[in-house]
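Encoded as structure tokens, here's the structure I'll be asking about.
The complex is shown incomplete by one protein chain, all other protein chains being positioned as in the whole.
Labels run A and B following the written order; every chain starts at residue 1.
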Amino acid sequence: MKLINAVIKPFKLDDVKDALKSNGVTGITVTEVRGFGRQGGHTETYRGAEYKIDFVPKVSVSIVIDDEQADAIVDVIASAARTDKIGDGKIWVTDVDRVVRIRTGEEGPDAV
Amino acid sequence: MDSGNTAWVLVSAALVLFMTPGLAFFYGGMVRSKNVLGMLMQNIFAMGLISTIWAIIGFSIAFGGDGPIIGNLDFAFMENVTSLDDNIPGFAFFAFQMMFAVITPALITGATADRLKFGSYVLLIGLWSIVVYAPAARWVFNANGWIFEMGALDFAGGAAIHINAGMAALAVVLVIGNRTGHGSEPMPPHNLPLTVLGTGILWFGWFGFNAGSALAADGVAAQALVNTQLGAATGMLGWLLVERIKTGHATVLGACSGAVAGLVAITPGAGFVGGVAPMIIGTVAGVACYFALFIKAKMNWDDSLDVIAVHLIGGIVGTLVLGFFADTAVNGEFNGLFFGGGIELLKDQFVAAVGIGVFSFVATYAIAFGIQRTIGLRVDLDAERVGLDQSEHAESAYAS
Partner (left out) sequence: MKLITAVVKPFKLDDVKDALKGAGITGITVSEVRGFGRQGGHTETYRGAEYKIDFVPKVSIEVVVVDDDLDDAVEAIKTGAATGKIGDGKIWVSDVDRIIRIRTGEEGVDAV
């Protein structure tokens, strides 16, 4: 099994969720994160003092999925999250050794 | 006794009291989230401590006897206060003045944000209210006080409250030192909506502060109320104008800060000026206080929430411009320079500002230094890192 992690623009979350749903993905976990990358940040000014805000709000999406589906789902996320503007984010895939559905105790592909 | 006047002064006392929680939110929004309870606490606590001290001894030092510098103990523990019954009850005046005594030391907390130990704060403002505030209030608000006698004007406390608290803030900052990470770690405000709420409460309460200082429900009170509104309004406009030109943005914090700067500056003249004067005073204050923000960076004073720029500079502006704009057609016995009164009043205003400022700085520095050398003023480094909410109060503002 694989863990797909996608860091995307927050306003693209619904598009990504819909695309995943229509491709049969039934479970995702979402976290509000902040990203620091090529997009750069912005400047805020409080009483004349400038603060450089380097971190940009992002949403991180985690999905555990079967090996054979992983590549296709990565592409689904990539096309749903794309705006063609800098800061669209990254997707990476790591190995998952074991997965358990807590309620039933099922393991492996059944637990996904 | 006049029931209309009495009613207005009693309501004004309540309005002024409400300014202290307003100040708490004004400041609380500007600190980091780990220190917001510490800031709210310092302000709300002033309501508990200073009210009590005022009843025991503060009012008597400010208003007892007939000395020019300091009062006596005639009114200690509220003895003989009814002997002041006149147009309004002595206790209405006592209550109204009590609320001023509460908010003045609370103003200082903005300068020492995020690092002042609570126990030391208690000692600091307790001593300060007796040693610094009560005498200053006597000089300015009591007919026997030397500043009042000299002929300087201070309708609601531009010198006694704002210059006084502003210089005290500077003195304490010099003793306590800068926040850890000041200048290297970013420390932006954590919740500006709280600051907007606090600004609204302050502005609302300020009608009691200024119009209540007429101590009557009359034409002077009405003029003072209008002046207060216009001072705040044009203070906001003046601040935002220079901010927009200098940085390209009109900020929410700028609007709030400018309004408070205008309120501070109109305070000493609220019942002595009329016509367009409040608008000029507010605008000048908004612009001057904005530029005063940069003093602290130049001097490396970590006056964290700009008590010097807003209260000290706003108080000085308001106190001095009164020397130009005071108009006997509105109230009082003295005309300013622009109304044919010559230079005399301006000179007296200058002496009042310097007198209060120097006294406040020296006396506050001595108190702060004494506390620093005994129980210490600031929390230790670990407590500062973790924040005052947890280290000083064992609570958190935003539970997870």
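Keep this in mind: contacts are C-beta pairs under 8 Å (C-beta built on N, C-alpha and C of every residue); 3 or more make two chains touch, one makes a residue touch a chain.
Everything quoted here is computed from the prediction, not taken from an experiment.
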{"item": "Option touching the unshown chain, where B:51, B:178, B:328 or B:396 are the choices", "value": "B:396"}
{"item": "Contact partner of the left-out chain, one of A:7, A:28 or A:112", "value": "A:7"}
{"item": "Positions on chain A where the hidden chain makes contact", "value": "2, 5-8, 31-38, 54-55, 58, 60, 70-71, 74, 77-78, 81-95"}
{"item": "For chain B, residues in touch with the removed chain", "value": "181, 185-186, 385-386, 390, 394-396, 400"}
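Everything below uses one rule, namely that only the chains that are shown with their structure count from here on.
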{"item": "Distance between chain centroids, defined by C-alpha means - chain A, chain B (Å)", "value": "50"}
{"item": "Partner chain B, residues of chain A touching it in the complex", "value": "44-49, 51-52"}
{"item": "Sites on chain B touched by chain A in the complex", "value": "30, 186, 188-189, 243, 246-247, 249, 251, 253-254, 257, 290, 293-294, 297, 306, 309"}
